[in-house]
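FYI, not all chains are in this one, though none of them got moved.
Chain nomenclature is as follows: A, B and C, assigned in order of appearance, with residue numbering initiated at 1 for each chain independently.
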């Protein structure tokens, strides 16, 4: 019996995709199976529009131990220490319910880390909101910060860095990207591929309910005013239970009795069973009757698509499952055998004794639809118009000031206006709400430097080391909007510069691609060129991509129905190696009389600058072009100077240029500076 | 002449929404030996006074206040009780 | 000198405290699971910071019924050392080892910062390595750290000098502007009448490791070590 067009559309499946499903199954799918395909073939889970573009990323390098395809990337940070890290987005849930949307974003990214066998040691977040003169934006901003603060503080992982931007382009669609770092504690890195016919499949963690139903496919649907009404697609997190889950999982992994593990993120049971089966080239049978529930009368569709939080799926070594269950009981967590590994590469779901769903695992998780699209060769009209901008169009100015709309402004007043704009102003109101010192490894406090620096302190063994890691998240989305290729290159270069400014050697990146609809030519032009820019920069700076997240359809239809795309925002999360945490530096001036050096060339370009946007309300011009040779040598000189102890502080010129950078160094060091620009 | 009312508002999580606080308190009560306790749900209790023309106007005002601020319709339900405060006992 | 650090499912700072007493102070330290009951081998019990039971009802509300709490009550009543840090302080007030309560911060936000504190007395091992009225800086990280006690209790605390730490300005001024969370009388840390039980919201263990630059907290642990041996 065929599914109705409404049912098919409701699952976000296109007509030709439905035809493909029928062909692969050799029959029509039932409601549960349709829902499983709907969520697994959404952009959020299978990257059907972006996968062809992601293939061009460099993913191998001498420090990379695990690249894309697993729950998180892993790099070697020296002395046998291995760092897991990843970034993920919770944009759409945060627009509907800011507190829980952001909180569950933190919970989800933490699970991606400890499911690899790593203890989470730090969290960063990259946030973008509309302008603060809008009441709804203020409500979203307050809720998101409080949600991150509540979850991170309760789970005991320090929130040590990140960025916050405010721009009209995000008013209907905030961006909430969370990045987490973890220190591997298990001998072997725990992978997600299931194996061993007959091995029991263990469901561990919280109970299952109807919350967040369809969260995954919802994440790829555009946010309209109507979506405000279909609100139940929001999950509620329990950080206290997650804290116990971290301890219990790490304890379980160290027994060696866990063959594979996967976090239940978007699409819950469907995603974990199909990905674990597909990654292992085997099948999984699961009995929904065994799943601990907190609501009664749930149908297979609801079990399979529920996005209840704090749940994991394990494959245990046959015969040792009770050993694992006892560990979870000690931490007052659910742990039940819910199925087993089978050789046929199928996901077979039972409910009340009958087969509720039976689908080839690879059909769900591996060979999923891919939409290679042609990148428009011609830049869109908005970009061409913007590139015609020239400095000449600005009012005349002298060394004393500038005449803007009839009133004379001096340069001090202009710098103060820039420093006062929310995107550049101090973010202390935000990070003061995050516990950024728990675990006692935070070497540089938030606001003190261009990147966060965390000491590596393994819990077990007498492994005393002065090693550390540095981390940052960066993206100037105005640059990417004006020129996706150069803007994306600049995002990677800025992340590497920020790490070099604390003395850390950049190793690898994770990335969160937040873009509009790829089905629109402008959207795809932005996505394709940005991915090319990331690939070029990662190649040139030797920072391979170890994975990440794609969030498309970030657009809002306002009341009149005109689509408002967000700025294309490829957030780069980069990690760096710190040989000795006592040899790092911040951005504030340290001593009176120290000399101030400008590394690199001062090629003044106002294209896409904060000055143009904030002071003149103009978004135009060509953003600066990154010269990789100069970039490499400037960063090497900076890192070398710090390691030799010649450099007392370092800071990169980002938004607001030289003037704002100098002001920030003065504020950080509570000292002034006398600057002689070449005349 | 406006009448003074005393309102008691109960804001609770919608049944389908996980209530971690309720779960933690329930297990706490069980540990204390109160095993028969079930279905613990924790919500907010808000007391306030307001003045309005009459009972229906007060109720309308209260409904609006709950929808716009006191409750989060995404994950919470609300109900309230409204009593006229006798004129002399008006609590200034 | 043997230290015991209590571990609740929601404790976050238990390992941080153990690192200070074991690695930095070189003292024997044992982690005590909240359901254990035998702590007779221990001299100092530290109830660390964190969210003990997720702190959903009230911070520390549920933790106080863990099996280990009765043993801690006896340990305190026998005059042995008990230190409650942040969530630990909240638990000690819930269980009645210390008077008063910790309620939601005046400005309704969680605060993670470094704040100046005034040492009110130095005749106890906890503060013997500080000088009277000295201003030190310790990290705070809490959402419910506003100390409250009814007027009689407050008067007793002041009269019997049970207040050990007070929030103050960098120059030692005790006033409303130097009070980060609205605690009555700027109270940041108190002892019981016999001085062997200390509860404090600031985190001394987060200012004890020289690698992290701030070390104003180490003297508290050191004082306990030296004070007791001599005393």
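The definition used in the following text is that a contact is a pair of C-beta atoms (placed from the backbone, for glycine too) under 8 Å apart; a residue touches a chain by one contact, two chains touch by 3 or more.
All values reported here derive from a predicted model rather than from experimental measurement.
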{"item": "Total chain copies in the file, per protein type", "value": "A x1, B x2, C x1"}
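Assume only the chains that are shown with their structure count from here on.
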{"item": "Winner on C-beta contact pairs when A-C is weighed against A-B", "value": "A-C"}
{"item": "Chain centre separation (chain A, chain B; CA means) in Å", "value": "38"}
{"item": "Chain A residues counted as touching two or more neighbouring chains", "value": "238, 240-241, 332"}
{"item": "For chain C, residues contacting two or more additional chains", "value": "53-54, 56"}
{"item": "Complex contact set, residues of chain C against chain B", "value": "53-54, 56-57, 61-62, 65"}
{"item": "Partner chain A, residues of chain B touching it in the complex", "value": "13, 16-20, 23-24, 27, 72-75"}
{"item": "Touch list for chain B against partner chain C, complex", "value": "20-21, 24-25, 27-28, 31-32, 42"}
